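Left out: one protein chain. Kept in place: all the others.
Should a chain be cited, it is by its letter among A, B and C, assigned in written order, with residues numbered from 1 in that chain.
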Amino acid sequence: MIVIAGVQTPEEHIHAIVEVIEKEGLQAHVSRGSDRTIIGLIGSVEPKLAEHLRQMKGVENVVKISKSYKLASRDFHPENTVISINGVNIGGGELVIMGGPCAVESATQIDEIAALVKAAGAQVLRGGAFKPRTGPYSFQGTGVEGLIMMAEAGKKHDLLTITEVMTPEYVDICAEYADILQVGTRNMQNFDLLRKLGTCGKPVLLKRGFSSTYDEFLNAAEYILAGGNPNVMLCERGIRTFETYTRNTLDLSAIPVLQQLSHLPVIADPSHGTGRRELVVPMTKASVAAGADGLIIEMHTDPDNSMTGDGVQSLFPDQFADLLKDLELLAPAVGKTFHAPSTIS
Amino acid sequence: MIVIAGVQTPEEHIHAIVEVIEKEGLQAHVSRGSDRTIIGLIGSVEPKLAEHLRQMKGVENVVKISKSYKLASRDFHPENTVISINGVNIGGGELVIMGGPCAVESATQIDEIAALVKAAGAQVLRGGAFKPRTGPYSFQGTGVEGLIMMAEAGKKHDLLTITEVMTPEYVDICAEYADILQVGTRNMQNFDLLRKLGTCGKPVLLKRGFSSTYDEFLNAAEYILAGGNPNVMLCERGIRTFETYTRNTLDLSAIPVLQQLSHLPVIADPSHGTGRRELVVPMTKASVAAGADGLIIEMHTDPDNSMTGDGVQSLFPDQFADLLKDLELLAPAVGKTFHAPSTIS
Amino acid sequence: MIVIAGVQTPEEHIHAIVEVIEKEGLQAHVSRGSDRTIIGLIGSVEPKLAEHLRQMKGVENVVKISKSYKLASRDFHPENTVISINGVNIGGGELVIMGGPCAVESATQIDEIAALVKAAGAQVLRGGAFKPRTGPYSFQGTGVEGLIMMAEAGKKHDLLTITEVMTPEYVDICAEYADILQVGTRNMQNFDLLRKLGTCGKPVLLKRGFSSTYDEFLNAAEYILAGGNPNVMLCERGIRTFETYTRNTLDLSAIPVLQQLSHLPVIADPSHGTGRRELVVPMTKASVAAGADGLIIEMHTDPDNSMTGDGVQSLFPDQFADLLKDLELLAPAVGKTFHAPSTIS
Partner (left out) sequence: MIVIAGVQTPEEHIHAIVEVIEKEGLQAHVSRGSDRTIIGLIGSVEPKLAEHLRQMKGVENVVKISKSYKLASRDFHPENTVISINGVNIGGGELVIMGGPCAVESATQIDEIAALVKAAGAQVLRGGAFKPRTGPYSFQGTGVEGLIMMAEAGKKHDLLTITEVMTPEYVDICAEYADILQVGTRNMQNFDLLRKLGTCGKPVLLKRGFSSTYDEFLNAAEYILAGGNPNVMLCERGIRTFETYTRNTLDLSAIPVLQQLSHLPVIADPSHGTGRRELVVPMTKASVAAGADGLIIEMHTDPDNSMTGDGVQSLFPDQFADLLKDLELLAPAVGKTFHAPSTIS
């Protein structure tokens, strides 16, 4: 349920409303927008309470929300969430590009790639230290060592960093070294991991499960938000369909749908979404035109020898730089801003 | 199998090659490009013939094509196919917009909509006269009368027309009245219909079956091409997946994939691809950014009372006009041209 | 809407009810069961008519049916439909086996296979004369010649015959030569074909579209029933999913679901449903245990050289015979009857 108050409702009236809600043992979440203030209630609301709230000063309306997710819903929080990290604003009109290798392989590799990512105009360095692999005999990542290498490369090249965390046990150490924690598609409904991320103190990029509905996706985000962490990005990374020519089917409708149902920023991953290098460029552009707030794109200096075997979906550095140049032209045509340094040729 | 000849190979050498091929009872399809000429062979090729061709004058190479479709393949026909109809060039860099109602309901309705479609800058009027309906008790279209109404509206407003044909029996009459014949998603593998369209003399827009792979899609196009009709457009209109929030999942990767595998123009249908009016605008833009050669978009002056009940996916006229205005800005950012008349505000 | 009358309602009362309905320009379908009589109405019913019917003699209740299909619905026709053809009763408790090759290749081939099919205990000979093929350069069937060969083999070995018809134009000739006409999965929503089959005078086996819902499937059956042909069998033949190890995913839940929603017999096709010979035996048994009224199974004397290349899903003759022996044991354990002649070892 939400309580809608006028934007000019004095603070004391809002305070009184919250007090009444909390006295009933419910949670109240206040979201101040430019034209109204929303107080969201979480918990089972008695009709008597709804009636009482409706008659309080400043209250314009009391509306039942039937969605199972609350904090993730735009009904609860009508304004866009903008996640600000060291001057990078995700969800606020600036296109945010996260680039880098599938896996952190060595200090040299990640440093070299970080330099190229930065030079091309990206704001965030991606790289996996803990890798989820289908079989137990595949390369499982460089672990904590990889984390440290990436943190150093990020610092040196003035890039934010994002890395995947796979299990509650490693959330703290990942949060120590990375700026953004990523939940992979296979873990979207690893509820204990989500709960732990609710209290980790760092922004989280939550990837959509490869066969999860929008509703399940937003409920997974709700686990993190309900734990106290408001900084969640939703990432469309392709769904599993009957078509096998592409690794996944990048569901770009997810971008406007999620932006309509939720206030959280939406990021697209055309690398996993297609699994083919030659499709990453057109699908990045399509993602931007569909309204994505950011992109996460694989780039590798030697994709044919990448340790995860995922090189086939990684751009070469010059393709990555050219793409970002193109985005500088495309972004304003759809109301976004993006700047690619001209020193890249 | 294809024979590759240099671009400056004299006509008489090409002629000699074709003669050799046809003497063996095979078909030869000549495709002249800017940097080479391709002669495609259809039929079972003996190794001896391949060897003989390889040594003929002008032949640079003889290459085996393993794909099951031949004429639809870019290997056979490296240059883009551009379909020219009354000055509209589909597949040639100009963005082509097909707009109109789901069904032709009356002469007044289609005339009114045609005027709006034209004024907004679209080149083609869409409208169904024969409607494929899930159940037998639903409105099945206005039939031949509808065809005639649409032809008149198209003529009056200087628009090309496109309409769906559902059965071989009606191909001739549809070809008489419409400029482009459409094969619906449920009929993509109606092989007798495809065969008949191979000889109809009009361009065909072939919609992808809602659960058909790219390979099956191109093989369906091959049926039409093999019948002698080179003017086929491929239309991505959404595939069926587990996600039910959208009517279908618009698979935009299909656009660059099909353009890579084939030389035929690719059209996107964001109306059926999403089934929701509010998603048509962002997904149209995403389609253009992904490289679509054209779009087919439902627009209705009174969508809530459309006779097919599909109004929920139809744009209102002003939304349609605003969208085309936006495309004027977006198209050049991805290398396409499009002009929306400024008389629309 | 349906009108429910007691089983002992005199014929004249039923007659009067039908008269009232037809006077309003609606169709009335009378279905007499062991415990009640159902009169189904097709068309738009005024509330006044419903009220009038409710008060007529013999009427126990008047119930609104919200499903889009009517004649196919069990609400309209509570008793099982049993289709009787020359002493074979489909849908009546006897397990019906349809066996034979993917395609009729020659008179010798179909005669040889018919003898084996009969000896094993099957009641129906299957075989395609017109073959729907993904690409235009594949073997397209032996056509009318094949039809005639199969009719002769069926007659000689005292087997019913079933064959696929792909286009309205060929319905009459197929109906002349075969006992049952089959609609293939790609044509489930070829509405002109379905309409034509509504008046063909022969029983129809309608295969589920490989991505069609139960609701769409029953609406497709409704097209045939609405045309006046009450003898429709529904065939589950596998749906398209993300799993590619099997050619399709045989959805056996379809069997009890369809039997609950509809009164029509349900046949399973484990050959196309799995695409792998080694899975046909266990999935045939599973189909029987799920309640199938019959099975359609591919068998070939030389599967490795079948002209359609589908041999990989065809049983060898001895596997077919062994399977039918096993069914003789299994059928009674799930309330069905089946007899496999003991002369087969």
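Criterion: a residue touches a chain if its C-beta (ideal position, glycine included) is under 8 Å from a C-beta of that chain, and two chains touch if they have at least 3 such contacts.
If you're wondering where the values come from, they're calculated on a predicted model, not measured in any experiment.
Enquirer: Among A:133, A:155 or A:339, exactly one should touch the missing chain; which is it?
Expert: Residue touching the chain left out of view: A:133.
Enquirer: Using the document's definition of touch, tell me which of C:108, C:199, C:253 or C:305 contacts the absent chain.
Expert: Missing-chain contact among the listed residues: C:253.
Enquirer: If I consider the whole complex, including the chain that's not displayed, which of C:9, C:190, C:274 or C:314 touches that chain?
Expert: Result: among the candidates, C:274 touches the missing chain.
Enquirer: Among C:131, C:237 or C:285, single out the residue that touches the unshown chain.
Expert: In the complete complex, the chain left out is touched by residue C:285.
Enquirer: Please pick, from A:3, A:62, A:166 or A:268, the residue that touches the omitted chain in the full complex.
Expert: A:166
Enquirer: Over the whole complex, note the residues of chain B touching the chain we left out.
Expert: 211, 240-242, 244
Enquirer: For chain C, which residues lie in contact with the unshown chain of the complex?
Expert: Residues in contact with the chain left out: 211, 213-215, 239, 241-246, 249-253, 255-257, 260, 273-274, 278-279, 282-283, 285-291, 329-330, 333-334.
Enquirer: Residues on chain A that touch the omitted chain in the whole complex?
Expert: 42, 68-70, 132-138, 166-169, 186-187, 189-193, 195, 210-211, 215-216, 219, 222-223, 226, 240
Please note the rule applied: only the chains that are shown with their structure count from here on.
Enquirer: Examine where the copies chain A and chain B touch and state whether the two sides share over half of their residue numbers (same) or under half (different).
Expert: Answer same: the two copies use largely identical residue numbers here.
Enquirer: With chain centres set to the mean of the C-alpha atoms, which chain is at the far end from chain C?
Expert: Using the mean of the C-alpha atoms as each chain's centre, the farthest one from chain C is A.
Enquirer: Hey, how far is the Cα centre of chain A from the one of chain B, in Å?
Expert: The computed centroid separation for chain A versus chain B comes out at 37 Å.
Enquirer: Hey, what residues on chain B touch two or more of the other chains?
Expert: Answer for chain B, listing residues that touch two or more other chains: 211, 215.
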